[in-house]
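One structure is given here, and the rest of the page talks about it.
With one protein chain held back, the other chains of the complex are shown just where they sit.
Right after this comes chain A.
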Amino acid sequence: MSSESSKKRKPKVIRSDGAPAEGKRNRSDTEQEGKYYSEEAEVDLRDPGRDYELYKYTCQELQRLMAEIQDLKSRGGKDVAIEIEERRIQSCVHFMTLKKLNRLAHIRLKKGRDQTHEAKQKVDAYHLQLQNLLYEVMHLQKEITKCLEFKSKHEEIDLVSLEEFYKEAPPDISKAEVTMGDPHQQTLARLDWELEQRKRLAEKYRECLSNKEKILKEIEVKKEYLSSLQPRLNSIMQASLPVQEYLFMPFDQAHKQYETARHLPPPLYVLFVQATAYGQACDKTLSVAIEGSVDEAKALFKPPDDSQDDESDSDAEEEQTTKRRRPTLGVQLDDKRKEMLKRHPLSVMVDLKCKDESVLHLTFYYLMNLNILTVKAKVTTATELITPISAGDLLSPDSVLSCLYPGDHGKKTPNPANQYQFDKVGILTLRDYVLDLGHPYLWVQKLGGLHFPKETSLPSHSSLGAHHMETTMKLLKTRVQSRLALHKQFASLEHGIVPVTSDCQYLFPAKVVSRLVKWVTVAHEDYMELHFTKDIVEAGLAGDTNLYYMALIERGTAKLQAAVVLNPGYSSIPPIFQLCLNWKGEKTNSNDDNIRAMESEVNVCYKELCGPRPGHQLLTNQLQRLCVLLDVYLETESHDDSVEGPKEFPQEKMCLRLFRGPSRMKPFKYNHPQGFFSHR
């Protein structure tokens, strides 16, 4: 390439520089052959720096020669032409030098380029190699990782543990000698064993399925048999009814009752079950029955779609009616009230028979919206009772069960949530409705399993389950009997006779002169207004659940008024007496210590007056004792010497001492059988 270019250049040089260049051309041709080889080598030999200097010098010479030629040409003359010729030859030589230098430069350049190119190619080759290798490395790495990450499906299977495997697997699979050492073999063996086991289990499974099918078929057959049995049994039962009645085993009746019981609301159901159980186990005199209409009870539980349809129908109807006649707000409220206080159509009736043939009929109702149980009570006796005037409240359904447990007056609803319901419909308290609906006593709620949080933190009487039923029944019986006893006693008291039974006669002396003249009921407000009852009222013993009476005992001119507080819990809670004596002035417990002592004799020392169990004689014994005390009081009154005349009441009672102690107490204690009076 370099030779071609120099050849090309050379003709250019020849053409441009005519004759002077020819001589050089020959020389350069020959030289060229030798220089071609030697020019290449010459390049290596010559120093570029010196060539550069030569170039600069040559250029300078040329410039100088040109300048001289110029000068000569401008001067003109003959010799000038020769000098100019000389100088022209010199400059041609210089031009040749320049050309050589130029060639050398080109050659140098080409060499340099060639070298660079080679080097570059080498580098490229290496680079390629490197890339190839790297690529391969990467590929191999990927492969390696893939291999390493490879999870064989066999690892997902839960194999049995090694110990089990060795224990259970038969030796031809486990091949212990081989597998112990080689984990790969071991895994293979385990997989084999797994496969074995699975095959066996699949077999078993198929067998069981087929068994099941068989058994199901058998069941079907038997069911059909049983269903064909049902009508036959019914007919047998019907036929056996007369036999049952004859043998006094009313299974059918009980069965029917259990059927109806299924429709009872839960609290009544609990009550029913408990009462029946108690009646069967402990108390044969208790009988339980369910009253009311079962159909209505069933109607309460209609499916919602039907009732919605009904509702929409009834709404449509109601709309029509409202157009015709608008019910007043009051009537609407009234309806809402009635709705709130609605009773469940079924009720449980419990009859308690007492020893003297009197029966306590209890009817338990469930108020659905208020979620409380109420009870209505009625007492019937074997013989018709003539109610004395003062005994009006004793057996009245309203109050006969009041305060069975202390404080349980049954006038307020025990469910605190009801208060909010009442506010919505304007009911102030349940008290107004108890006559109609029954009393919501706390013990009734407990019998039905309903528990409500108490409003005040009073200590609750423990009443759990079975014990509660028993205690309540016993209390009910004692209540009825004590009320009936009082009933009889009141009849006699109203006639002025204190009926003391023969087994209590020993508490009193044979001769009692003071007589009971009056026995009447007193209203609660009137009792509170009496001036001599203030202590009892202040001590909180005169609540509105008690019954109040006034007794009048007379002897001669002396009149003793006794105000009696009868607690519904008679006779375990004694009646409380407050006295006022009118004889030579008015004496009460605030101005006469002996009246106070008399009150203490009947109020505090009542336990000796209870008489034989169950203690129904307490009230009459207390009244008799009051008569005796009045006798003692009047007879032992010290005679006033200044007044003329004998004592109004001569002393007939035998007393050891008339006065004792700093408060000069009279001898109020009667000693039996000696029959004298002494002090406590």
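For the reader, a short list of remarks on this structure follows.
Quick note on the criterion: a residue touches a chain if its C-beta (ideal position, glycine included) is under 8 Å from a C-beta of that chain, and two chains touch if they have at least 3 such contacts; residues count from 1.
To be clear about the criterion, contacts and distances are computed from a predicted model.
The complex appears with one chain absent; UniProt names that chain "THO complex subunit 6 homolog" among the candidates "LLGL scribble cell polarity complex component 2", "Protein O-linked-mannose beta-1,2-N-acetylglucosaminyltransferase", "THO complex subunit 6 homolog" or "Phospholipid-transporting ATPase".
The missing chain, though absent from the display, is touched by one residue of A:Pro48, A:Gly661 or A:Gly675; that residue is A:Gly661. Of the candidate positions A:Gly77, A:Gly407 or A:Pro612, contact with the hidden chain is made by A:Gly407.
Where chain A meets the chain that is not shown, the touching residues are 403, 406-408, 458, 528, 534-545, 567, 569, 572-574, 576, 589-591, 593, 596, 599-600, 603-604, 638, 640-643, 656-657, 659-664, 678-680.
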